[in-house]
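Provided herewith is a single structure, encoded as C-alpha cells, for subsequent inquiry.
Note that one protein chain is taken out, while the other chains of the complex remain in position.
Let's turn to chain A:
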Amino acid sequence: MNGFRIAAGAAMLSVLGACAQPPAPVVVADPYAGNVGGPARYTGAVKPGNLPGTVTAADFARTAGDTVLFPENDASLDGAARATLVKQADWLKRNGSFSTVVEGHSDEKGTREYNLALGARRAGAVQEYLVSQGVESGRIRTSSYGKERPIEVCSTPECQARNRRAVTIVSPGTGV
C-alpha cells in the first residue's frame, strides 16, 4: 500500500498546479502486493495530494497567490479575487497536510476598531469562499489586523488599495 501511495504522489507532483478536476484513475505496479511474479493492477480512484515535505508554504504563494484585494470599506470578492481563491482552494485540496490562517487587513483610513472588524469580515469572506470550493472549514482559521500591519506605508490611493487585503498563510500540520 505504501509503495502505491508514493507512486501516486510522484505522479501528482509532476502535474502540480494544473489540475482543478480529480485525476483519472492511475495504474501502478505494486511489488509488495500478491500475485507473485505478475503485475498488480489497481483501478480505484486515487486521492490527489502531495506528500508532506515535498512542497513548502512558499510554493503556495508562488503558484496560487496568497493575497486578494478589496474595495474601500468592503469585503466583497471581485473576479480577480475569486480566481486567486480558486487556485488557493485547489492547492489546499492537493495539500491536505497544510492548515491555513487567513489574515484580514484594511487601509489606514478609518477608525482602529472598525478596521479590525472590517479585516475580520474580509478574512471571513475568504474563508467562506475557500470552503465553497471544497476546502474543509476546520483547516481555516481567521484573524484580523485591521490597519495595524500595512504592506505599503505610503498614503496614495494605489498604496491604500494594496493594503485592503486578505492574506492566506499556509503552514504544515493539520491543526488550526
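By definition in this document, a contact is a pair of C-beta atoms (placed from the backbone, for glycine too) under 8 Å apart; a residue touches a chain by one contact, two chains touch by 3 or more; residues count from 1.
Here is the rule we go by: contacts and distances are computed from a predicted model.
Enquirer: UniProt protein name for the omitted subunit, picking from "Branched-chain amino acid ABC transporter permease", "Biopolymer transport protein ExbD", "Tol-Pal system protein TolB" or "Electron transfer flavoprotein alpha subunit apoprotein"?
Expert: Of the names offered in "Branched-chain amino acid ABC transporter permease", "Biopolymer transport protein ExbD", "Tol-Pal system protein TolB" or "Electron transfer flavoprotein alpha subunit apoprotein", the absent chain's UniProt record gives "Tol-Pal system protein TolB".
Enquirer: Given the contact definition stated above, which residue among A:Val55, A:Ala89 or A:Leu116 touches the chain not shown here?
Expert: With A:Val55, A:Ala89 or A:Leu116 as choices, the missing chain is touched by A:Leu116.
Enquirer: Pick from A:Thr67, A:Ser97 or A:Ser143: which residue touches the chain that isn't shown?
Expert: Among A:Thr67, A:Ser97 or A:Ser143, only A:Ser143 touches the chain that is not shown.
Enquirer: For the chain left out of this view, which of A:Ala89, A:Ala125 or A:Val170 touches it?
Expert: A:Ala125
Enquirer: By the contact criterion defined above, which parts of chain A meet the unshown chain? Give residue numbers in ascending order.
Expert: Residues of chain A in touch with the missing chain: 73, 75, 101, 108-114, 116-118, 120-125, 127-128, 141-146, 148-155.
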